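Have a look at this one.
Only a single protein chain was left out; the remaining protein chains are all shown in position.
Chain IDs A and B follow the sequence of writing; residue 1 opens each chain.
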Amino acid sequence: MIQLFKPRAPTEDHVLLRWALTLLALSFIGVFLILPLALVFREAFGDGFAAAWTAINEPDALSAIRLTLITAAIAVPLNAVFGIAASWAVAKFDFWGKGLLVTLIDLPFSISPVVSGLIYVLVFGLQGWFGESLRDHDIRIIFALPGIVLATIFVTFPFVARELIPLMSDQGREEEEAAVSLGASGLSTFWRVTLPNIKWGLLYGVLLCNARAMGEFGAVSVVSGHIRGLTDTMPLHIEALYNDYQYVGAFAVASLLALLALVTLTLKSILEWRYADEIAAVHHH
Amino acid sequence: MAALAPALRWRNPSALPGFGLSLGFTLFYLSALVLVPLAALVIRPWEIGWSGFWAVLSDPRVQHALKLSFGASLIAAAINTVFGLIVAWVLVRYRFPGKRLLDAVVDLPFALPTAVAGIALSALYARNGWIGQPLQQFGITVAYTPLGVVMALTFIGLPFVVRTLQPILVELNRESEEAAATLGATRFQTMRRVILPMLAPSLLTGAALAFARAVGEYGSVIFIAGNLPGVSEIAPLLIIIKLNENDYAGAAAIGVIMLALSFVMLLTLNLLQAWTASRR
Partner (left out) sequence: MKRLLSTLFAVAFLTGSTAQAADITLLNVSYDPTRELYKAINTAFAADWKGKHGDNVTINQSHGGSGAQSRSVIDGLDADVVTLALAYDIDAIAAKGLIAKNWQTRLPENATPYTSTIVFLVRKGNPWKIKDWPDLIKPGVQVITPNPKTSGGARWSFLAAWAYALKAPGGNADKARAFVQALYHHVPVLDTGARGSTTTFAQRGIGDVLLSWENEAHLALKEQGGDQFQIVYPPVSIQAEPPVSIVDKNVDRHKTRAVAEAYLNFLYTKQAQDIEAANFYRPRDPAVLAAHASDFPKITLYSFAEIFGDWQKAQATYFADKGVFDQIYKPGQ
């Protein structure tokens, strides 16, 4: 009782307000984020674990999982390398057009996934720029793995760069310049000075990039060809199962991806929690 | 590292190596994977000329779809601004059990695939869904209406506002708040006149990000949208429809329009961020 009337610090909110806002925040998150997640698992395992397992263990599902993993395994490292290169160029040097470059790098982030797929059809499709010559050489890009990888790279393009550019800009150049003046080569400087400083940002970027790469739907849907067992990634396979009335199966595969999402979030949180001090240190140079 | 040729005077000389390599690779990757394909998109509508392009733009169905996509995204961004602020505030300023869990969950829309979100949301808000059913009692239908589209887009955009605000809130200078309190301002007044103005730029940035993301969203919306032309048809779907009618130029035209609007959005965003930085 007395606590209600305890004088509070001038920058603290009234206890009732705190309760109200906290409840409001929790309900909002609960309704908008937790419920859909819960529904995925409920639908997947509603008929028991065995039913879900059968759906996942089936050949088309397994090849979809394989395709998703391969796509991510190609797209994520490429985008990571790009992210590092771009942020090195942007953060450590001054040049004309830097702002434009950053805006261009951000571009795929706000383009509709459907458009992202469409552009590759316009370039590599049979009615597009290179389609005829590709066909003559029997090279398949669209409706095959390369097309899927390209569309995925496009959509997840900015993730690592976006994470690293502000981080590296924030960190400045003094450490690298010191290393160079002490005689270190470029590569050595990068490896021993820069990389340790950016490793958390790099990890976040890669985690998010990976999650998005495995889950991309719209862009891949346009370039995939929907060939069962060959060019269906996991999200497309989910749609296919959904259309086949196999709801348990669809949600079972979906739950795999939802699980991946949860793992991503958990990893990110653990990193933030355990290495909070280190992260704070590299942020505030 | 070799001495810089005088022709490269467009940049400040630096002691650090690797400029040529990193910039070169960056530009190559960017061009090959992003710019060239985008060029294909921009060039394609010109097949049908300005008049054709204009015809696409002035088609009521296209306008409706764009209005829906942009309108619903605006509303969703507004909802996320309000609730995102609340969530960020609660996460930064308060302590309660499960706070870390809440913090982690906020990133779910980033990590969850759009198709999964799509089928989950459409099942949730369907007439016989967990949320859809009680709402139905009040006569509110969510699935297959523009309202459903807004719900899905709110899901998508939530992390943007929260994650943009959090670092700012953490670093927020308490002194101004304390000063206002000692000068006799109520908490509410302090909130309105001291805190909110300080947060405004990042709020805007977060909202703009959420908006940009929502506009082009396909996977999470397509299962819950009604797809009725002129009512609940989103722009990305219209692109696909045109594509399937072999109207590549029309599809590309809509794509270009959305691209142009996104680009303007992004530019504004970057300018906003520059303005924010200069104000600090």
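Methods note: contacts are C-beta pairs under 8 Å (C-beta built on N, C-alpha and C of every residue); 3 or more make two chains touch, one makes a residue touch a chain.
What you see is a predicted model, and the numbers here were worked out from it, not measured in a lab.
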Missing chain: touched chains present in the view: A, B
Absent-chain contact - pick from A:H14, A:R66, A:H226 or A:R274: A:H226
Contact residue for the chain not shown (choose from A:R42, A:K98 or A:R140): A:R140
Residue touching the undisplayed chain, where the options are B:N12, B:Q137, B:T182 or B:N244: B:N244
Interface with the unshown chain - residue positions in subunit A: 121, 124-128, 131, 134-135, 138, 140, 142-143, 225-230, 240, 242-245, 247
On subunit B, residues whose C-beta touches the chain left out of the figure: 60-61, 64, 122, 126-128, 143-144, 222, 226-230, 232-233, 237, 240-241, 243-247, 250
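Please note the rule applied: only the chains that are shown with their structure count from here on.
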Chain centre separation in whole Å, for subunit B relative to subunit A (CA means): 15
Residue ranges of subunit A touching subunit B (in the complex, touch as defined): 10-11, 13-14, 17-18, 21-22, 24-26, 28-29, 31-37, 39-40, 43, 82, 85-86, 88-89, 92-96, 99, 101-115, 118-123, 127-129, 150, 153-154, 157, 173, 176-177, 180-181, 185-186, 189-190, 208, 211-212, 214-218, 221-222, 234-236, 238-239, 242, 250-251, 254, 257-258, 260-262, 264-266, 268-269, 273
In the complex, subunit B residues that touch subunit A: 1, 10-12, 14-19, 21-23, 25-26, 29-30, 33-38, 40-41, 44, 83, 86-87, 89-91, 93-94, 96, 100, 102-121, 123-124, 130-131, 151, 154-155, 158, 174, 177-178, 181-182, 187, 212-213, 215-219, 235-237, 239-240, 243, 248, 251-252, 255, 258-259, 262-263, 265-267, 270
